[in-house]
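Heads up, one of the protein chains got dropped from this complex, but the rest are sitting where they should.
Let's turn to subunit A:
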Amino acid sequence: MAHGRGLSRRTVLTMGAALVMTAACGTGSGGDGKVKVWHGYTDKEAAAFDKLAARWNTTHPDQQVELVFNGGNDNALQKTLASFASGNPPEVAYQYGSSITGLTGRPQTQDLTDLLRGDAAFGWDDLFPAGREAATVDGKIYGVPALVDNLSLVYNKKLFDEAEIAHPTESWTWDDFRSAARKLSGDGRFGWAYVNDGTEDTVWRFLALLWQAGGDLLAADGKKAAFDSDAGLQAMRLLRDMAVTDKSVYLDAGDQQYLNLFNSGRVAMLWTGPWDLGSINEDVSYGVQILPGRVTHATIAGPDTFVVFGDNGRTKALPFLKWLLSAEIHLEFAMETGHLPIRQSEVDLSGYAEFEAKYPGTKVFVDNLAKNVTKSRPNIPQYPKISQVLGTAVQSVLLGQAEPEAALAQSRGEVDQALAGS
């Protein structure tokens, strides 16, 4: 999930690209017979994607694809729905994992279950589970994984050495983490940074904490909230103890300054994904470790999905996506972008050692995919509402405006209501 990518650049691009989008929408689909793939890649990712699409087009005259920059992924769902309303949707659109249930009820969205499961050559089950689950709603598959990320602990080695604290290990507990953050704080510096804008960016880190403490977001039947539990309380208390009592957490108001502050040595630890590694300054020596643990060291995957629309999407765009996700081609894409591998057989390729050598920090993230990505967010239409409610609860605790118990009780009530409401 690209929650972390630099906002300022993205915002500017979004605004600039709004014009481009308007123009792109106006040209009408299918005039030149090309299927449109909306994406939010910029810089290196865009260049690598363009290169692959161009290669595909030279060998597939009947299944030509045209890549269209969507202006930034943050509002990809809104833009896609607007394209439905205008009757001129793309054949494929890049979406955050949490957006897919906003699209599954629409006539444009394609059920690809048979085309994907039934295609042995494609190897659906070889894809990492987090990516598969994100594309699946109620047992039906509506797209293919575009990106599979997860959170790990990224830390500034120099700051740890200066404070004479041992570097984080695989067996780090919450207590180790909290005490290190406290010792690293002070003098205009913070041990940890937490995105506190109340959006999904606030919520998913809390979900990792909740799972680490052995809790769950919803009850097994998905009809009731389950996070107002002992585990939920422990997670909320850790946030309060660190942010309010220790004041060891830089609360990022949503302008994504945490990475700049990490670069300037003002923040010592981040819980972030591989997408941020490319933006860490060369003179900052950083380490990557799995998240600290309570009961488990669970992390959360931020899988993004290419969702497929319309008949042309099935017949012309899907073959391109399948090709894109084949082990060799995706490894090529990963080599140029630092994206994590998307399927197991990709890791087993001989060329994979070269990828690991080029992106040393990514090993922890890749290992996480197999070991610590044990749960995922529920793919249900109520999730955006649940996310809003939890975001507010976490925010109120971090700001010291509510006690963990009260915040949990209130948000449980609102989540139960949202689940019962439809």
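The criterion applied here is as follows: contacts are C-beta pairs under 8 Å (C-beta built on N, C-alpha and C of every residue); 3 or more make two chains touch, one makes a residue touch a chain; residues count from 1.
Simple rule for what comes next: contacts and distances are computed from a predicted model.
Name of the non-displayed chain as stated in its UniProt record, restricted to "Tryptophan synthase beta chain", "Sugar transporter", "ABC-2 type transport system permease protein" or "hydrogenase (acceptor)": "Sugar transporter". Of the options A:S171, A:T245, A:Q401 or A:Q417, the residue whose C-beta touches the omitted chain is A:Q401. Residue-wise, the contact with the chain that is not shown comes from A:G254, picked out of A:G123, A:G214 or A:G254. Checked against the hidden chain, the listed residues A:H60, A:R106 or A:K158 yield one contact partner: A:R106.
Taking the whole complex into account, subunit A touches the unshown chain at residues 8, 11-12, 15, 75, 78, 81, 84-85, 102, 105-107, 188, 190, 196-199, 250-251, 253-255, 257, 261, 266, 384-385, 388, 392, 395-396, 399, 401.
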